[in-house]
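A single protein chain has been omitted; all remaining protein chains appear in their positions.
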Amino acid sequence: MMILGKLLLGVIGLALATFIGGFISGLDRKITARMQSRFGPPLAQPFYDVLKLWGKAPMAVNAWLVLCAYLTLMASALSVFLFFAQSDLLLIFFVMTIGAVFQVMGALSVNSPFSHVGAQRELLQMFTYEPLIILVIIGIAMHTGSFSIASIYALDTPLLYSMPFLYVALGIAFTIKLRKSPFDISASHHGHQEIVRGVLTEYTGRQLAMLEVAHWLDVVLLLGLCSLFWSTSAIGLFLLLAVTYFAELFVDNVSARLTWGWMIKRALGPGVALAMVNLLWLYAIK
Amino acid sequence: MAKTLIPFGPQHPVLPEPLHLKLVMEDEIVVEAIPALGYIHRGLEGLATRRDFNQMVYVVERVCGICSCIHAMCYCQAIEGLMGLKVPPRAQYLRVIWSELHRMHSHLLWLGLFADGFGFESLFMALWRVRERIMDINEATAGNRVIISTNIVGGVRTDINTGYLQEILRTLKTVEAELKPLYDTMMNDYTVKLRTVGKGVLTKEQAWQLGAGGPTLRGSGWAHDMRTLGYEAFHELDFEPVVETDGDAYARTKVRFREVFQSIDLVRQAIAKLPDGILAVPVKGNPTGEITTRVEQPRGELFYYVYCNGTPNPERVRIRTPTFANIPPLLAMLPGVELADVPVIVLSIDPCISCTER
Amino acid sequence: MLMGRTIIKNLLHKYATRLHPYEQRILPDKFRGRFRFIIDKCIMCRNCAVKCPTKCITIDPETGLWEREVMACVYCGVCADVCPTGCIIMTNVYRPPITEPTKLTFMCTPRPKKKKPTEEAQTMNKKDVETAIKQQQAERTAPSLPVSEE
Partner (left out) sequence: MINLKEWINKGRLKSPWVVHFDCGSCNGCDIEILACLTPVHDVERFGIINVGNPKHADVLLVSGTVNHRNKIALKNIYDQMAEPKAVIAIGACGLSGGVFHDCYNVVGGVNKVIPVDVYVPGCPPRPEAIIDGVVVALEQIKIKLGLAEAPAVHAVHME
């Protein structure tokens, strides 16, 4: 009965996450536009984009690319499903990673140099954000004694009180995953960069639509991870997420795109250092 | 390490123009940059033999849509020189006003594109928003936003009335106020500095030897500005060439941004000194002989050679544009930089391919 | 971070966008937009055809054929400046997009002949004129109006 309930929760969560992800993406574009003193697109714009891309004539370069797009979407969906089914955090993390890896593999399977450079940069980004997320998960495990999400909901004080530095590290990882400035290195929303849309260049039509949905799901998953830091009250959770996302938008709009060298030196290093300090602190108070 | 060949252009989102650069890459480092031109060649100079010298004004305006007014002005100066026409003072001042407005909108455009080149979208939007104010002035005073078609042989076509001059001054005040924080961002922001300082360094000697021009040359420490020749009304206005000494993309950005403020100042001076009088002198007969003229375009020195043989059609119109001079320095700057810095360096010379290839 | 003040200011103030198709902006009087022809006033002087830098106006004084390549016009306004009778007027409304390649053709009163052209030229002209009229009849779907916008 317990398992059935969890499965049901996972399915409902996944369906909801898709809509929330698209909505967040629309809100993101609207607020970004307003920050740039523009009117901005309608809130439902990401849905229109995805529907349109779904209806485009197929133009895939090879079968591997199509397969990779499906696998990326499935991995992202599965990780969100597992999150809402309150599964193991480590498992969720690995499933999420599989999605990112397949996206890169698809980009590497074609012959375009833009796609290749984008894929290499995406791998470097993964190299940066994955240790940070893993350290956050370790921190949570150290605090609660278990990798399960249910154990976090059992806490009576928010995680943020004991893990503020880890939250900052998670914020860095979140910015990279969102593909926002200064970390829109492998791909960017508008494609105004030297490698066009980088890792996404060769995905077209339906495949691009799937990757877009996968991206929404990844964003929801990472917001979910952030939400664990204030699991005690719904209002606090919502406020934390709103502040976090607004901070992301703010950083996106006040900074230029930087290079992967800087990302590894100035994002991974301090991120890991912050996380380590927090982990030591957690170890000390135990 | 295997070498990869990355095509940069002819259709590329960072560079709106069809410059094709074949970048030979080793890892993410550029080993060699091979330019391929000719995507935009129209054969405009050949039209000179089929259009009369008055019609050519409108043709040379369309050499480049960004600095159209300055092209037309340089060509008109050449024909006026051949025919011995004295442009009325009011027309001289009006030409200065429009050419400085063009310099401002061109520099703002470039600054925006440059910001977009390193992924600073909100700065791009903010600079282009300011630029629209200049475009509104162009539209209201000359009748079109970009290609204003105000210069004719012997003077200018249209006047700016006194009421609108006050409006221009008001707009310039707003522009200046809006640009101050953006200047601060462009020059002092940590992320922007990371992307521009030390990128694409051109030393003082190199810049001179490779024949760079305009802000690219002035960014390397040479006070070389054609406006100091004092053509049109520039000899009555007070200004100093903007010079920076570092020779990198940051210095060139600074030169251009400071030139925007300089242009605002020049327009103010010109409006204050604007004399009354006729707009154009009548043109009779056909030009004969050959002449060269030089003016300062937003991108550097613009050079016209015109040869006329007494018929209405000029026999030869030869244009040497600043981007043509700036391509050799660009190719010297590119090897050894990261791929991420290529747009920054390519844009830092402010390439105008349509000027170069005509 | 220096951009922060600007973007927060933008967020709190009204957007700068002109909501174009919903709010029509009246362009300045000087704006060189589409032309208005009062073709009855035309005296077939061919000034506009000669001065046009694009060479997009063709006039045949003998048949009264007045033709303009709308697609090639660069809206410089020279024809309006040089027209002695003011039959070409520039308005401040820009020309809307079109979906078919078009050409603007008018028939006006032919100018009475002053000199008799040579035999050869006459036959040449006649041929040209005939083909032009045929083409024009094929292209025309509506009768030309005396006052009309291009």
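Each chain carries a letter (A, B and C) given by its place in the written order, and its residues are counted from 1.
FYI, a contact is a pair of C-beta atoms (placed from the backbone, for glycine too) under 8 Å apart; a residue touches a chain by one contact, two chains touch by 3 or more.
All of these numbers come straight from a predicted model, not from anything done at the bench.
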Neighbouring displayed chains - absent chain, whole complex: A, B, C
Candidates A:P113, A:P131, A:G205 or A:G236 - the one touching the absent chain: A:G205
Per the touch definition above, residue among B:I6, B:A33, B:C64 or B:L194 touching the missing chain: B:C64
From B:Y75, B:W98 or B:W128, residue that would touch the chain that is not displayed: B:W128
Hidden-chain contact residue, picked from the options B:G43, B:G84, B:G163 or B:P282: B:G43
Contacting the left-out chain in the complete assembly, out of A:R121, A:H143, A:K180 or A:R197: A:R197
Touching residues (missing chain, whole complex) on chain A: 29, 33, 36-42, 45, 47-59, 189-192, 196-197, 201-202, 204-205, 208
Where the unshown chain meets chain C, residue by residue: 15-21, 25, 53-55, 69-76, 94-102, 104-106, 140-142, 144-145, 148-149
Missing-chain contacts mapped onto chain B: 10-14, 16-18, 38-44, 46-47, 50, 58-59, 62-66, 68, 109, 112-113, 124-126, 128-129, 131-132, 135, 145-147, 352, 354
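Definition applied: only the chains that are shown with their structure count from here on.
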Identifier of the chain whose CA centre is least distant from the whole-structure CA centre: B
Maximum centroid distance from chain B, chain identifier (CA atoms): A
Between A-C and B-C, the pair joined by more C-beta contacts: B-C
Centre distance in Å when chain A and chain B are each reduced to the mean of their C-alpha atoms: 43
Gap in Å, rounded to a whole number, between the CA centres of chain C and chain B: 31
Computed distance of Cα centres, chain C from chain A, in Å: 55
Of all residues in chain A, the ones touching two or more other chains: 35-38, 253-255
Multi-partner residues of chain C (at least 2 other chains): 1-3, 7, 10, 16
Contacting residues of chain A [partner chain C, same complex]: 31, 33-40, 250, 253-255
Touch list for chain C against partner chain A, complex: 1-4, 7-8, 10-11, 13, 15-17, 19
Residues of chain A touching chain B in the complex: 32, 35-38, 113-114, 116-117, 120, 181-182, 184-185, 188, 190-196, 253-262
